[in-house]
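All protein chains but one are shown in place.
== subunit A ==
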Amino acid sequence: MDQNQVEILKRALDREKNARKAAEKILEEKSRELYFTSQKLENLLNEKSSELQGVFENIVDAYVVIDLNGKILKFNEAATKLFGYDIDKEGVNVAKLIHKDDFQYAEECFNNLLSHGFFKDYETRVYTKSKEVKWVHVNGSIVFDKDNKPVAAQGIVRDITEERASAEKLIESESRLATLVLNLDSGIILEDENRNIVLTNTKFCELFKIDAQPSDLYGMDCATASEKNKVLFKNPEGFIQRMQSIDKAKETVIGDELEMLDGTILERNYMPINIGDKSKGFLWTFTDVTLKRTYRKRLEAQRQKYFSIIANMNLGLVEVNNDDEILMINQSFSEMSGYKEEELLGKKSREIYPIEDGSEIIAKEHEKRRRGESNSYELKVKTKQGDIRYWLISGAPNFNLNGDVVGSIGVHLDITELKELELQKEKLLIKLEKSNDELQEYAHIVSHDLKSPLRSIDALVSWLKEDNKGKLDEMSLKNFELIEATLEKMEQLITDVLDYSSVGAEKIETEAVDLDKILSDVITILYIPEHININAIHPLPTLKGDAIKLQQLFQNLISNAVKFIDKEEGIITIDFEDLKSHYKFSIQDNGIGIDKQFHDKIFKIFHTLNKSKDSTGIGLSIVKKIVDLHEGQIWLESQLNVGTTFYFTLKK
């Protein structure tokens, strides 16, 4: 071997030696590291196992250990709490805990445990000591001894009673919601991004005349389906186009109206459903609004009708608010008042057209409106042209939807002509009354003026007789007597004419009049000859009338009866009968009687049958007038030479 070779080998050996040294050093370091690590691990293991022990002891869920016969060996605190048993004091078998309906299921699980060594997610009902039923979730496994022989089973038991209940509730509410959707009065379609139907309901099928269950439609493509449905609509292409554009925009659309061929009107709404940022689909709803629309149309027609009635009626219409500011007038009112609508709007009505105390009247009437009262009143107004007019206004309060009074509406009728007639009538009445009074006065004066000469003649005649006592022959004395009788008759005539004119001219004074008293007064006043008897069969009633005139009535009839009795024994019988609204009186005599042909004539003025010194022919005319004034009738029955009965009725 040459030196060179030795040198090379030597150097190589050295290199190897160094390398081994370095490797040994690394190894040494590593084994030291390993030692520390295993030391650490051992500690960790100890820690962990004691930790685990604690976990089982302190675990929130119940931890149960049983032997293979089911006898409970160990309960942690949670288990004790859950089941209610203190196993240190009493022996309990699992069989006692299992719900009677879940027994078979429990057995299966236990077999499973024995064959596989564990079971998972066993959910069952159990009894607690107080016989309460609880839902529990159990994960179990077998415990082996060091010889790998099964000795016990352990399980984690979680009380899921509440979870279970809320889950049930959730299912219940979901199914309720589903039922609701299914039976909703609107047709709905929920579609996904690809326009496939996710949800729909009975109403939708009904509206679109689809003969299928809603569930049959799930998964169908809406776009294809609508191509089929479009024929139902009056404007099929419009229906498709609008749908496509809505789908494209993917934005909420409310209140589209679709008219169907059968006249149904559908309202279509569209809205994307997002939960958080996530799209959950797109909801179409269809509602049958036919009734609502036609109702609205009818309402509109009614509105139009009333509007045109208001606009064209011949009555002025004014609406004011609570401050009397004019809100609306119709054309007729504009014509009535002479003001244009724009001249009146916003103005206070009481400051524009009323005159005299009209403003106060309006204020008073508005007060009534505010209390909710309606009524009519008259107003004297001045139009824009300055004409004085009379209006009859029928006012009513105007209510808002809450029932508050917000103003009033007045219907105005121009009654100027009527009013003028009324005023004219009043004037005429006053004039008539005055001229009646004047006539009455005139009658009195005339009768006085006519009677005065009669009195003078009588005085002169009696002086002639007195001054020529003993000088006058029989014939002259007789003639003087005739003059005196004629004067008397003349005076009676004047008195009667005056009475007759007074009967109608004076206003009738109505008061309660006791006719029985009137009759006895009359009998006292009148001269009744000895041979005449007056019998009143019943006491006469009391009625409303004019006492003086009624007395005159009885006086005239009775004195007539007395006058015409030609029998040796005269009988006058007075009686009455109660009719509904009137009394019927009768005055019967046994006098000369009146021929039938004169029965109507005798009530006419100056008609007398027997020209006698004490009959002027006015008495019965006065009687008739008085009966007329008391809204009654008079007639008679008579037989010549037997007697006469006058009948008359008087209003009660």
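Observations on the model:
Everything that follows uses one rule, which is that a residue touches a chain if its C-beta (ideal position, glycine included) is under 8 Å from a C-beta of that chain, and two chains touch if they have at least 3 such contacts; residues count from 1.
Rule of thumb we're sticking to: contacts and distances are computed from a predicted model.
Remark: of the listed names "ABC transporter ATP-binding protein", "Prolyl oligopeptidase family serine peptidase", "HAD-IC family P-type ATPase" or "Response regulator", the one matching the undisplayed chain in UniProt is "Response regulator".
Within the whole complex, the absent chain has one touching residue among A:Leu487, A:Ile574 or A:Ile594, and that is A:Leu487.
Checked against the hidden chain, the listed residues A:Val60, A:Ile273, A:Leu421 or A:Ala459 yield one contact partner: A:Ala459.
Note that of A:Arg370, A:His444 or A:Lys601, the residue touching the chain absent from this view is A:His444. Interface residues of subunit A with the unshown chain, by the touch rule above, are 444-445, 447-449, 451-452, 454-456, 458-463, 484, 487-488, 491.
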